[in-house]
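To keep things clear, I will list the structure first and then write my remarks on it.
Only one protein chain is missing from this complex, and each of the others stays in its spot.
Naming follows writing order (A, B and C), and every chain is counted from residue 1.
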Amino acid sequence: MPLWLFTFLAVIAIVGAFGVILQRSPVHCLLALALTLVDVGVLFVGLGAVTLGFLQIIIYVGAIMVLFLFVIWLLNLQSEAKPNGHLALKFFGSIGAAALAAELSVFFFSAQPISRVTSTPSGYGSVEDLARMLFSDYLVAFEVTSILLLAALAGAIALARRVPGAALLRAPAEIQRAARPGSTVR
Amino acid sequence: MTTPIGYFMALSAVLFAIGVAGMLIRRNVIVMFMSIELMLNAVNLAFVALGRRVGSMDGQVIVFFVMTVAAAEAAVGLAIIISLFRSRETLNADELNLLRW
Amino acid sequence: MAIDLLIGAVKAIVIVVMVLNLAGLLLWFERKGSALIQDRVGANRAAVFGLGQRLGLPNLGLMNTLLADPIKLFTKEDFVPDGADRFLHGLAPFLALFPVLVTFAVVPIGDVLEIGSRSINLQAASLNVSALYVLATLGIGVYGVALGGWASNNRWALLGAIRASAQMISYEIAMGLAIIAVVIAYGTLDLQQICRIQGGVWFGWLPRWGILIQPVSFILLLTSGMAESKRVPFDLPEGESELVAGYFTEYSGGKQAVFMMTDFAEIVLVAVLITLFFFGGWQVPWLYRDGFRFPGGAHLALPNVVVAIAQIIAFWLKTVVFCWLQILVRWTLPRFRYDQLMRLGWKGLVPLGLANLVVTAFVVVAIGAK
Partner (left out) sequence: MTQSFPALGLIVLFPALGLLFNLFWGQRAGRPAVSFVAPAMIFLSFAVALWGLARLLALPAGSALGFTLWRWIEAGPFHADIALRFDALSAVMTLVVTGVGAVIHVYSVGYMADDEDYARYFTYMNLFELAMLVLVLADNLLLMFIGWEGVGLCSYLLIAFWYGNPQFAYSGRKAFIVNRIGDAGFILGILVIVGALAANGVWTLTFAGMHAHAVLLRPVAVSAGLLLFLGATGKSAQIPLYVWLPDAMVGPTPVSALIHAATMVTAGVYMIARLNFLFTLGPEAMRVVAIIGALTSFFAATVAIVQSDIKRVLAYSTISQIGYMMLGVGVGAFAAGIFHLMTHAFFKGLLFLCAGSVIHALGGEQDMNRMGGLRHKLPTTWVTMLVATLAISGVPPFAGFFSKDLILESAYTSGHIWLWLLGVITAGLTAFYMFRLLFMTFHGQSRVAPDTAHHVHESPPVMTIPLIVLAVLSAVGGLVGLPNGVLWGDAFKRFLAPVVEGTAARALTHPETIGAVGAILSAIAIAAALIGITLAWVLYLRNPDLPETLAERMRGLYRIVARKYYVDEIYDLIITRPLFWGSTYVLQRGVDSLVIDGIVDGTGFTVEESGEGLRKLETGNVQHYAFVYLLGVLMIAAYYIYLVMR
């Protein structure tokens, strides 16, 4: 893909990413994330992974993010109050992240002269290719994934159901408070 | 001119780092979760880019699997968050310290 | 180069304009249609200095719909409730409309049109995975509604938004299944290609249309499509009798106009998809690139331009028919209850779609069709 387009998309992606971690309202974060995801999807398309790009948008943006949205609604999350404390952690965390970014980029650039792109076969990234890979070399992984999804489904339902044992998650202090007569536990 | 793959890698590195930062500096569990998704996507980008470079589909297939796993992970993770919220009535990572000594 | 860009721009503009006009027209359709069904007169007030009456023409209320209402809407106060998220509140309607419009980018309105030496593919963006593209854009469509409802800080709106997004997610699955089955049957994801395949005839006279190959998918797509566009009988998100106006309770003026536009654009979209997948898209029965070949061997040669125009007209006619079908349904059926809605979606359409998918796959493999 042309450099200008890449630059444009990269800028959007980074802006979106920062939007995720800097905004206070979870919904705004979510929107920013969705933006980034769409953007990454477009990048995929630009890299020749056409199918994957659209799959990315369908699965991530169309499904997973909406799931997040539901949860946010369900818990009725308002924007956080003023960020409190942990300044040290935030400071060093940001520095660490920046260092990581620097290291990785350096690594990627210095690893090898990555500039040249080997010519990709025709139909590269098409549904046919992907399907052929999935159902030949990666068949087992594919089947296992289906089982994983099933398990996740059951697990999610089991977890999110209202269970009386939920009190187990409370801190010991609270449990004691609960045990004390005439006390009310939120 | 066409973009060198290295740029894509660099971008994925930056996105990943941003995700890490979000993981570290945000208090809200859901947002931390989103940061994780962000990291996943950064890695996906790297996969696709490298796969493109060596001209093989394996990178894409792996990304495909990553997406599936991410879907499962999101479902379970969010379910956990819900039940967590039900019992603690907060999503502030500071107050969710059951692992505390 | 430049000319290509120009052509591309023209195609895009043409399609968008067509869609928007059709959406506007549908509003009128709806009004008069509902009046017809309910044995009313319908919109018949506004007139330009009563010209029509002077000429003794009946007032079809076109003025109301196409002129008066838009002016009214866009001149109204743009009201944002207190405590609402201004940014999202403003963004939402366009977030809703945008995906629907961009979907039309891959809709082929005709075969190739030859002007001089250059042949123009009558499809704004020729994409070889356009079916996926459609699914993707539909997936994004949820956000506008959801955020619109959430951002307006109103319980009814939020309820409407939740209903809407849940409903759309659920029915997207059925829709996706339907489309996938069709795609398997045709062996391609390219809408233009799908239309081309539907050319030609069986037994010398029967147009080779998808409805004959995938009837079940047709039912699925029609139903889930109407659910996607949140129309009666699936209009719980905006059920007047329950939630004032659902997710756009707090909208007024231009933004609400955009939402309504979205509604009608979605109707058009569903109609277009049905046309494309099941009714030959721009195919005119027995019309080929070089003219008509009627059953019985009669051959009527036509210039390419005529053919292209015929195809475009045919395409839009079919679309209109299906728009009308939806409106008919809307004014005929009562509204579901929400649990009924979900049951229909998850226990009715999804299993049906899966079964259809399996059968299709088996058949395709069996007859070795590519």
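Going forward, contacts are C-beta pairs under 8 Å (C-beta built on N, C-alpha and C of every residue); 3 or more make two chains touch, one makes a residue touch a chain.
Given the structure is predicted, the values throughout are model-derived calculations rather than measurements.
K.L.:
Which of the chains on display does the removed chain touch in the whole complex?
P.N.:
Counting the whole assembly, the omitted chain is in touch with A, B.
K.L.:
Touching the left-out chain: which of A:A97, A:V127 or A:L159?
P.N.:
Among A:A97, A:V127 or A:L159, only A:A97 touches the chain that is not shown.
K.L.:
Residues of subunit A in contact with the chain that isn't shown?
P.N.:
Missing-chain contacts on subunit A: residues 86, 89, 92-93, 96-97, 99-100, 103-104, 106-107, 110-111.
K.L.:
In the complete complex, the non-displayed chain touches which residues of subunit B?
P.N.:
Output for subunit B: 20, 23-25, 32, 93-94, 96-101.
What we mean here is this: only the chains that are shown with their structure count from here on.
K.L.:
Express in whole angstrom the distance between the two chain centres, defined as the mean CA positions of subunit A and subunit C.
P.N.:
Spacing between the chain centres: roughly 32 Å.
K.L.:
In subunit B, what residues contact two or more other chains?
P.N.:
Counting only residues that touch two or more other chains, subunit B contributes none.
K.L.:
Could you list which residues of subunit C touch at least two other chains?
P.N.:
Within subunit C, no residue contacts more than one other chain.
K.L.:
Which positions of subunit C touch subunit A when the two form their complex?
P.N.:
Where subunit C meets subunit A, its residues are 85, 88, 128-129, 132-133, 135-136, 138-140, 142-143, 146-147, 150, 158, 162, 165-166, 169, 172, 189.
K.L.:
How about subunit A: which of its residues touch subunit B in the complex?
P.N.:
1-3, 6, 10, 13-14, 17-18, 20-21, 26, 29-30, 33, 36-37, 40, 43-44, 47-49, 51-52, 55-56, 59-60, 63-64, 67-68, 71-72, 74-75, 77, 80, 83-86, 89-90, 93-94, 96-98, 100-101, 104-105, 108-109, 114-115, 117-121, 124-125, 129-130, 133-134, 137-138, 141, 145, 148-149, 151-153, 155-160, 162-163, 166-171, 186
K.L.:
Can you tell me which positions in subunit B touch subunit A when the two form their complex?
P.N.:
Touching subunit A from subunit B are residues 1-11, 13-22, 24-28, 30-31, 33-35, 37-38, 41, 44-45, 48-49, 51-55, 57-58, 60-61, 63-65, 67-76, 78-89, 91, 94, 97-98.
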